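Omission of a single protein chain aside, the complex is shown with its protein chains in their original locations.
Should a chain be cited, it is by its letter among A, B and C, assigned in written order, with residues numbered from 1 in that chain.
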Amino acid sequence: MPRLTGIFTPNIVTLDDAGDINEAELRRYTEWLIGKGVHGLYPNGSTGEFTRFTPEERRRIVAIMADQTRGRVPILAGAAEANVKETIAACEYYHSLGVRAVAIVSPYYYKLSPASVYAYFHEIGRNTPIDVTLYNIPMFASPIDVPTVRRLAEECPKIVAIKDSSGDLPHMMRMIAAVRPIRPDFSFLTGWEAALLPMLLIGCDGGTNATSGVVPEVTRKLYDLVMAGKIDEARELQYKLLTLFDAMLYSADFPEGFRAAVGLRGFRTGVGRQPLAPQQHEQLAALRNTLQCILSESGFADEPLGGCPPQSSAGTTPAEVGKIVEGVIAELKRRGIA
Amino acid sequence: MPRLTGIFTPNIVTLDDAGDINEAELRRYTEWLIGKGVHGLYPNGSTGEFTRFTPEERRRIVAIMADQTRGRVPILAGAAEANVKETIAACEYYHSLGVRAVAIVSPYYYKLSPASVYAYFHEIGRNTPIDVTLYNIPMFASPIDVPTVRRLAEECPKIVAIKDSSGDLPHMMRMIAAVRPIRPDFSFLTGWEAALLPMLLIGCDGGTNATSGVVPEVTRKLYDLVMAGKIDEARELQYKLLTLFDAMLYSADFPEGFRAAVGLRGFRTGVGRQPLAPQQHEQLAALRNTLQCILSESGFADEPLGGCPPQSSAGTTPAEVGKIVEGVIAELKRRGIA
Amino acid sequence: MPRLTGIFTPNIVTLDDAGDINEAELRRYTEWLIGKGVHGLYPNGSTGEFTRFTPEERRRIVAIMADQTRGRVPILAGAAEANVKETIAACEYYHSLGVRAVAIVSPYYYKLSPASVYAYFHEIGRNTPIDVTLYNIPMFASPIDVPTVRRLAEECPKIVAIKDSSGDLPHMMRMIAAVRPIRPDFSFLTGWEAALLPMLLIGCDGGTNATSGVVPEVTRKLYDLVMAGKIDEARELQYKLLTLFDAMLYSADFPEGFRAAVGLRGFRTGVGRQPLAPQQHEQLAALRNTLQCILSESGFADEPLGGCPPQSSAGTTPAEVGKIVEGVIAELKRRGIA
Partner (left out) sequence: MPRLTGIFTPNIVTLDDAGDINEAELRRYTEWLIGKGVHGLYPNGSTGEFTRFTPEERRRIVAIMADQTRGRVPILAGAAEANVKETIAACEYYHSLGVRAVAIVSPYYYKLSPASVYAYFHEIGRNTPIDVTLYNIPMFASPIDVPTVRRLAEECPKIVAIKDSSGDLPHMMRMIAAVRPIRPDFSFLTGWEAALLPMLLIGCDGGTNATSGVVPEVTRKLYDLVMAGKIDEARELQYKLLTLFDAMLYSADFPEGFRAAVGLRGFRTGVGRQPLAPQQHEQLAALRNTLQCILSESGFADEPLGGCPPQSSAGTTPAEVGKIVEGVIAELKRRGIA
């Protein structure tokens, strides 16, 4: 099998007004992503809020998307369940659906030692019928350190890749230096598109990037430019991508900003499963406006009716200003002051 | 309803050799805890590894324990599920079993803002048929800050308590100062028995303490001594409790040390659900020896066959020495050096 | 020599309008503190902004205070300088002034390993002519862990105490358990008055608490109540102390809040050495009002001319409200929005 390469989209899940999976819209969104040129799909990732669905729902999401995709692009299915036994069962099911591989996040909630992280993935690696991508996201889950990646790569042929969302560039280099000599087929994917260009330049094979679910055209083009050695053009895109990424990531609890932006691309994302306080609804409305302005600059959305501020040459981005004002007003209201 | 008070035991779950729930042993353990004088039981806590069981298993654990308890002591049932809808359903089920209240951990994996934490608990508080205890454990889950506790206490009569495992004493005082004036029925329970005595002295109503599943005699006595104003005797017990707590907590990934200690009290705890690496099995064997020595000093276990070291007057406790030596040897082995 | 006991005041340094040491006012403040019953004085602590003075100024501060005190209360002189050689020279100078002991903060800026921290204090401990107090403040400097304290206590008779500002109660118990059996003369002082009562109850000998420079009457009384076993009265004072401490600590960059409060007790504290932005001056004015209200409740200051809000039974304290409003307005101004 060739290495996993390219940009995979960790998609949000479209919901209906009752908060249930909106299958028709999920199919339409899947179709759109494929049409826009994403290299692969990645249901049940962090962006897909896998923890907020039941085991049955997680299976159904992958089944819908695999059915819609019909093998046109590879699917990486998030398969983490409550324990190893349940996770293996999920692996078997996803294998039966014909997806390319699964991605399994390191154990979370408890903070595990490297030895436990190793033992967990080793047990899975020995029993999975389908290729496994390790998923390192130290801000949310127990970290997978370099010696552990190296050891798993050495002992488990079924473990074929790591998705790393730490955003730490030297860490990525350390992993590549440790693993590539012994496993040339092992793939390194970054989950931190804020550094997508430099990650690709130091040897990453691609990324699983939530922003590709919002502007798949941009992430695809950035990837193609890097492959073609056009660094200057790629750098310009990377700076634009960072502005959008920051606005989506830091202006609302993840992944609400990404859900809002997908809505602006024309999809009914529905009511999220994490309840929001009244001031958060106001903040989201403001963020939506900011995102629409950012997207309209590149022609991915119409300008909002009220127009957009002149492109700030100042350090404060529109998203920042919006965030501050709403945050302030909401805080004052909450305290009963304003 | 009177305030929740006293020491609740967040119990481990006894498993069989296949890793399935060992119902007979769980009933025997429940019976033993009640007999030893714990004030209440707390299934599906962090000690009970709630994240490693399926939704069905979590329900079964509470059902078994409620059936065995038959109302002799109150049960606080961990009820956190994938999302609010599922959590409410669990609340309804536990309500039907007649437990005293549920405990719901703050959302984890994602790091949520105070507004989201508020919205989450507010939604639950408005829809639960059963009393709710908030569960704040910032090392594992999104923190519940003081204004959020205050606001939830003010707006949701069904929210009747908070279990706080931060171990931060002034934080506990800030919560008590903010909430007690408006909700005298609201209970404050500490999850950090390393500071149980001082927490009780500054106004806590009790605790949910994993150590009470190992030495329920000691935690009960400490509680009774504080209630009787016998601070000097209580202080002595608190220092002993700290030694045991540290050995169980810091010598193995939580909650393996607690599971090992429960085994030393005569229960078959079975094979844990989190796989262990070979060196971890060796470390656990050494820890078991250390714990047996600590427990034997107070008559809670026989001395191990090989005897125990003279009680260290040195800063390094037996648990520490054991931990260092095994850690070192295992590390050397792992690196192929020894 | 008996153990160091009681409440030592880490005093702020009174400055004149040019930012130079105001000797007359420093003498007056020293006199006032002694008159109010503090057990000892502690110049050149963190509250005293030792890092913001030159080596010559640090010596002068201690010289002035030692001259004013004339042995009526013991002085603990902060003696940390650029390196061991300079620190030893400072120890010799302070010894010549007749102070009781020096306090030496763990190396800061660089984050040192326990071995380096040990080597540093060991070198000082072997060469100092005067008793040394270790100063552990992990939020600002390299932490001093329990085995290091134990080892230094064992090997260096001149090291006679530790001031611990971690606020971690079980950590304090671990140190006491490790050191007291081998060094009954070793003293444990807490730097975290938010937990002064419980710290004293689990065995601390006293504290070095910045709040005692503002309300020496209260910290002294709290200490005396605990010594007399009057826990209920002491608890009430501890809650009040916490309110004041929180307002001073969290409403401005440390130690500006403490400097403002000392000003309200009638001392000219002068212009601080750390420059402030315009919005910070506004925030300090608001904080001063809040502190005046808190102090006036206990008769330590007159009510401000504008009066005070009714004592909030709500979770939001006056200090919090003030902080939020000013923070918000200043932020808006800074961004050019308001």
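Basically, a residue touches a chain if its C-beta (ideal position, glycine included) is under 8 Å from a C-beta of that chain, and two chains touch if they have at least 3 such contacts.
These figures come from a predicted structure and were not determined experimentally.
Visitor: Touching the hidden chain in the complete assembly: which of C:Leu76, C:Leu112 or C:Ala153 does that?
Guide: C:Leu112
Visitor: Just name the one of A:Gly37, A:Pro55 or A:Pro147 that touches the chain not displayed here.
Guide: Considering the complete complex, A:Pro147 is the one touching the chain left out.
Visitor: From the list C:Glu123, C:Glu236 or C:Glu297, pick the residue that touches the absent chain.
Guide: C:Glu123
Visitor: Among A:Ile21, A:Leu97 or A:Leu242, which one is in touch with the chain left out?
Guide: Hidden-chain contact among the options goes to A:Leu242.
Visitor: Go through chain C and note every residue touching the omitted chain.
Guide: Residues in contact with the chain left out: 19, 46, 51-55, 82-86, 107-113, 115-116, 118-120, 122-123, 139-141, 253-254, 273-277, 279-280, 330.
Visitor: Could you list which residues of chain A touch the chain missing from the display?
Guide: 146-147, 149-151, 167-170, 173-174, 177-179, 181-182, 192, 194-195, 197-198, 201-203, 231, 235, 238-239, 242-243, 246, 313-316
Keep in mind that, in the parts below, only the chains that are shown with their structure count from here on.
Visitor: Compare the CA centroid of chain A with every other chain's and tell me the farthest one.
Guide: Chain centre farthest from chain A's centre: C.
Visitor: With chain centres defined as C-alpha means, what is the inter-centre distance between chain B and chain C in Å?
Guide: Chain B and chain C have C-alpha centres separated by 35 Å.
Visitor: Using mean C-alpha positions as chain centres, tell me how far chain A is from chain B in Å, no decimals.
Guide: Roughly 34 Å, centre to centre.
Visitor: In chain C, which residues are in touch with two or more of the other chains?
Guide: Residues 316.
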